[in-house]
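Take a look at the structure set out below.
Removed from the display is one protein chain of the complex; every other protein chain stays in position.
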Amino acid sequence: MNRTLRSVAAGAAALTLLLTAACGSDDTGSGGDSGDPLRATIGLIGPKSGAAQFYWTELVRGIELAEPEIKERFGVTFDKVEGDDQGSPDVASRVIQTMLNQDEVDAVFGPSQSGPSLQVAETIQRTGRPWLVSIAAADEILDPDADPNWGFRTNNNNSDAIAVSGSYLWAEPGAKVGIFYGADAYGQSNRDMLAAYAEDNDKTVVHEEVIQPGATDVSSQVRKMRDAGVDSILVAVTTGADTAAVSKAMDQLGFEPDRFLVTATVLAGYTDLAQPREWENLAFIEPRDLTGDSFAGIAQRYEEEYGEKPTSAVAVYTTYTSAILYAQAVAAAKDAHDWEAVRQAMEDTPSLDVNGRVWEQPFGADDHDLYEDDPSSWYVIGFDPEGNLRTIGSAGS
Amino acid sequence: MLDQILVGAAIGCLYALIAQGFALTFRTTHTMNFATGEIGAIGAFVALGLAGVGWLPAPAKLAAAAIIVALVGAVVFAVLIRPFVTNDGHDARWLLVTVALSLVAVDLLRNSQGTQHRPLDFARLDGVLSLGFAQVPKQLALLAVVCLALGIAIALLVTRTGLGVRMRAVAEDTETAGLVGIDARRMGMLSYAIGSAAVAVGATLWTGYVGVFPDIGPLLLVPAFAGAVIGGLISVWGALAGGVLYGIAEQLFAHWFGATAGGVIGLVAVVGVLVLRPEGLFARRVEVKV
Partner (left out) sequence: MAAVALPLARLRPWAFPLAVAVVALLAILYTTDGSGVRLSNSQQIGQICAFLVASVGLNLLVGRTGMHSFAQGAFLAIGAYTFVWTQLTWDAPFLVGMLLAALVPALAGVVIAVATTRMRGPQLAMVTLITAVVVYKVLAEWKPFGQFGGYPNTAAHGSSLIEPPSLFGWELQPPLFGGTPATALVPVIVIAALSLLLYRRVAGTGWGLSLSVIKQSELLAAHLGVNVYLRKVAVVSFAAGLAGLGGACYALVFAHLQPESFALMLGVNLIVMVILGGAGTVLGPVIGTAVIVYLQTAPSVAAFVRWENDTISDRWYLSAQGLIAFMMIAVLFAMPAGIVGSAQRLLRRRRPRRAAIAPWHGGEPAAHLVAVAHTSGESAELVVTDVGLAFGGVRAVDGVSITVAPGSIVAVIGPNGAGKSSVVNLISGVYAGQGGSMHLGGTPLRGLPAYRRARLGIARTFQTPILSPELTVVDNVLVGSEQTASMSCAGAVSATRAARRARERDLRDVAAALELVGLTEEAGRTADELSYGQQRLVELARALVSRPRLLVLDEPAAGLNPTEIAALALILERLRDQGLSVLLVEHHMDLVRRIADHVVCMIDGRVAAAADAHTVLSDPLVVSAYLGQGHVAVAGGQHA
């Protein structure tokens, strides 16, 4: 028995090694110098394996969904080079080098997460390649001082979201605002932004509580939040499950603040894990009208194409947006391989139309964020008792 | 404060049950399964798969998941761990095999099931149980009661029955045990089966509260391991007490010092216990033999 096992294991080991050696490197991209100037080699990098795989899935699918439209409107086609950063910054750093220097991609889409993005940001900026930051939201990814700036973000950044959230949270004069934030990159960033916003606007954040990702019970934190007299709270955690932990504890303790604001991460599975009575008062703000035609249309096409609901419809939409933005610039520059021209064309984009939603002159030399922090262009969104999205109104009112 | 102690104790019961699995397998085979959290995740996903079987009552679904996972545990021991069972305390290959197994399992679960939290549609209790002086979510109360009952049952099985004696005999002296007809391999498989089944039940009830997802391993491994170590590693009662103790301490420290500092202080407290009593709180020191 033991001997058989050992030989089987030896065989498996040998096979693994053999495959490793034999497969060789057969996945080099087609390179940046293919004949057709409108045929762009793009590099997609994200956590294909790891604990946040859906960000990879949505990145790939967001591009795939946009491809027919891109071909039709701009005559641009993509050759895709895939890179798995495994959610790890140092792996991302190596993958990006291969993409930039060996595959010579014409543009980089991703990494999907902030940590790997921060690790590679400077490398991409200095190497000089059109860079589409379509999902990661940490502000520091796009260095405002970079000149020229190669990065373009088609998601809102954290500070914009917080600026709008702030105006919502402090809408009532004398509102006592508190924040639950996750002990991760997203939570920390939101906490810092809210503190900065408060300082700029002469407000104070009355109370702060940390939520450990995956915590079973957060009643202690919720109790302290309630005891601090907070009546307007922001929950900035990464998963719907963590939001559910907070709302569950609020429900148990009968804590009903006037304003219960969460962030768009609530879309990932929250309503599956919470009870309708917990989300009656819950809202989040979004620069996209999630029930409007532009956004919902793409979510619907996603369902038709892949037979399931997107885990993060926002990531799909923002990636779709980035693909359109990039392809339009390629068409304008008339050559995907003239990276500087493409970059300039993106910066000079006269008008961007994403499935009916139109941005006029969205970028400038020192503005590479698609979304602005003007509350009137943002939406307040919540769930109905069935768990479907409902748009409550504009964040500006 | 009382609420926090109760909630901590309830979560601690889950840690305790898993810690007991560590103690059980360690005293029988001198090995522990570091893929225990992933075993629990497998149990939760099996239960999730059974959720659609409408005619099966919830306890039966739990039992079915437990049995399937028990088989997985026994096979894991027989195939992957048993070849590395030695008396050499420095041969840690079993540890690496189980760590590697946890990575394989979590990778497979992530790829096949997705990384999202999914609701378990049965064995879920909504609402809060009020005890007058304190209150605790019903689901956590259920978790505590089931885990504690299982833990006590297993501890009695191990300390009061002939089967437990035979398991212990294997641990003390495999050769002599073999001479009197005790099959070390079967005893090892049995201990792993019992440990795994217990973990599956506990983890499933817990995911009824927080959702089913592949990455539950790290959330359970460190607390349960801590419980087992401060409990004394070979004592099944000690592991139970250690797990509950760690659960309460974790919750209280988080309450007093905040979630981040509290977590760190809880872990440092475990180190403190070990520095003062390396043999754990509930086991006697073993004299060196020359």
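Note that the chains take the letters A and B in the order they are written out, and that residue 1 is the start of every chain.
Simple rule for what comes next: a contact is a pair of C-beta atoms (placed from the backbone, for glycine too) under 8 Å apart; a residue touches a chain by one contact, two chains touch by 3 or more.
Quick caveat: nothing in here was measured; it's all calculated off a predicted structure.
Across B:99, B:163 or B:281, the residue that sits in touch with the chain not pictured is B:99. When you scan B:85, B:120, B:233 or B:254 for touch with the missing chain, the hit is B:233. Mapped onto chain A, the interface with the missing chain covers residues 5-6, 9-10, 12-14, 16-17, 19-28, 48-50, 82, 84, 86-91, 93-95, 97-98, 100-102, 114-116, 118-119, 121-123, 126-127, 138-140, 143, 145, 183-185, 188-189. Although one chain is not displayed, its contacts with chain B can still be listed: residues 26, 32, 80, 83-84, 89-90, 92-93, 95-97, 99-101, 103-104, 106-108, 111-112, 218, 222, 225-226, 228-229, 233, 260, 263-264, 267-268, 270-271, 274-275, 278, 280, 287-288, 290.
The definition used in the following text is that only the chains that are shown with their structure count from here on.
Taking the mean of the C-alpha atoms as each chain's centre, chain A and chain B sit 36 Å apart. Taken together, the chain A residues at the contact with chain B in this complex read 2, 5-6, 49-54, 183, 209-212, 214-221, 223, 239-241, 244-245, 248, 252, 268-269, 272-273, 275, 311. Those residues of chain B that touch chain A in the shared complex are 3-4, 7, 11, 79, 83, 107, 110-111, 114-119, 126, 128, 135, 137, 140, 206, 209-211, 213, 215-216, 219, 251, 254-255, 258-260, 263.
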